[in-house]
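Shown here: the complex without one of its protein chains, the others still in place.
Presenting subunit A:
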Amino acid sequence: MNLVATVLSGAPIQFPSISYSSILPEVVFVGAAVLSMLLVAVLGQRDQTYGYTGLGVAAALFGGIWSYHLSQNVNARGAYAVVGGSLAVDGFSTFFMILTSVGVLITLLLAEAYLYKVSHRGPEFVALTLLSATGAMLMESAYDLLVLFIGLEILSISLYVMVSYTTSRRVSKESAFKYFILGGFASALFLYGLALVYGSTGSTNLGNIAAFLSKNTLTSNGVLLAGMVLILGGLGFKVAVVPFQFWTPDVYQGAPTSVTGFMSGVVKAAGFAALLRVFYFAFNTLRADWQPVLEIVAILTLLVGAVLAVVQSDAKRTLAYSSINHAGFILLGLYVASAASIGDSLYYLFAYTVMSSGTFGAISMIAHLEGRTEGTLSLADLRGIGRKYPKIALTLAILLLAQAGAPFTIGFLAKFSVLSSVVEAHHYVIAVIAMVSVVIAAVLYLRVTLSMYTPLTKDAEIDRVSTDPEISLGAVAVRVDEDTDLKVDAKVPVAAGLAMGLSVAMTVGFGLYASPLVQFASKAFLLR
């Protein structure tokens, strides 16, 4: 209204000062995406994708380094808001921007190794990943609900296309369609919640909302509470917490595996960043209202994720449910809602992104080497992998044990710190429930790890093949012949090897030498 009034009166307009150095990662990501699409239009070069991937990797590296530089700035000068108070540059946003850059890096390297073998080549995947990551970064630094919504849409629309990237596969189309319909619905929920919150607080700016709520007590706050719940629903869909998780296994299974890794890492991080900022900062004074809701959601998420992960037989569906279980842990940090527990949530998110991208990478590599198409690798197929592909199996074993929370990995510290926050806040029941879910999920991770190193007997092999309706009797003979010579020469592409190596190095490295990341996460304060 102000702007319209100013324009009509003919007075000079006050422009927001835009600090381009603060939004440089986003600008570089969009620029690299547009540049790669221009390059393919001008050069017509589709078959050699190294150039496009290289461009994307360079952008991701730049984004990560520049975000680190920004975080040093924040440490020195304190947090600040830019672009007319619509974006925050604080420890929190820079932490998430680094996380997003790491996720993009791993995704692009994995896609270069495998995705183009089953789908059309070209710069589109790189461009979509970068654009989606731009949306993620906007969500992570948004200081205004409308900017948050724009980020959510940029993230989602690119992601719908990425999920359907292998267009010739029916599973891929099915999962893309499910994700599109449900994702559109979730966006609508979020937008409606935004409208209700705006209606009851008079602003979409998170700082103004927080200030309004701390100064005023609404006599009837039904509209505000409804808006809060709708926002929780819209964002809860993106991070797959329990009442909103139904799409997760189907979409994770049908999407190309590198996209699944991206969804479970970058997208989840962006959704949680938004949840943490909106609830812990803007709705902080209403915590008596949202903590009970989050308590139920967190308990359900922990248990449903762990229990249903154990009964799955498909590798990617299992990981989908295990990702729901992890989401429960991250939610616990928000539920406790102390400065320390938010830091624990951030640390957990970083750990989870690193571990899950690597796990999905290893799964995609095994599926590829075994000649399986997208979403058909069952857990039984992993039996005996340890002798066939020792390096990949070791990678997968380390990452799965880390997800289970084994000591000396990043996963142990993540689980331990979240649980200790919960205990410190005297929520003993929920801490016990979380520990039980860890034990249930550990059964799954250990079972898969053990089966990878179980020697493959001929009986087991025939048994395994005969339970698989897709493989005819002729294939049994081939498989058994293969069995006599298990030393298959597994050639791992350089890009995928790099991505795996990065993931394992971070998982073990930050597990052994934890203090830098812990400090970084605990210093990631929100702009007040």
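In the analysis below, contacts are C-beta pairs under 8 Å (C-beta built on N, C-alpha and C of every residue); 3 or more make two chains touch, one makes a residue touch a chain; residues count from 1.
One rule holds for everything that comes next: contacts and distances are computed from a predicted model.
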| item | value |
| --- | --- |
| Name under which UniProt lists the unshown chain, selected from "Succinate dehydrogenase hydrophobic membrane anchor subunit", "NADH-quinone oxidoreductase subunit A", "Proteasome subunit alpha" or "ABC transporter permease" | "NADH-quinone oxidoreductase subunit A" |
| Residue among A:S22, A:S175 or A:S264 touching the omitted chain | A:S175 |
| Options A:R317, A:H368 or A:R383, residue touching the unrepresented chain | A:R317 |
| Sole residue of A:S119, A:S187 or A:S451 that reaches the chain not shown, by the stated touch rule | A:S119 |
| Contacts of subunit A with the absent chain, listed as residue ranges | 7, 10, 12-13, 15, 30, 34, 37-38, 40-42, 44, 116-121, 167-171, 174-175, 246, 249-250, 253-254, 308, 311-314, 317, 372-373, 375-376, 378, 380, 467-470 |
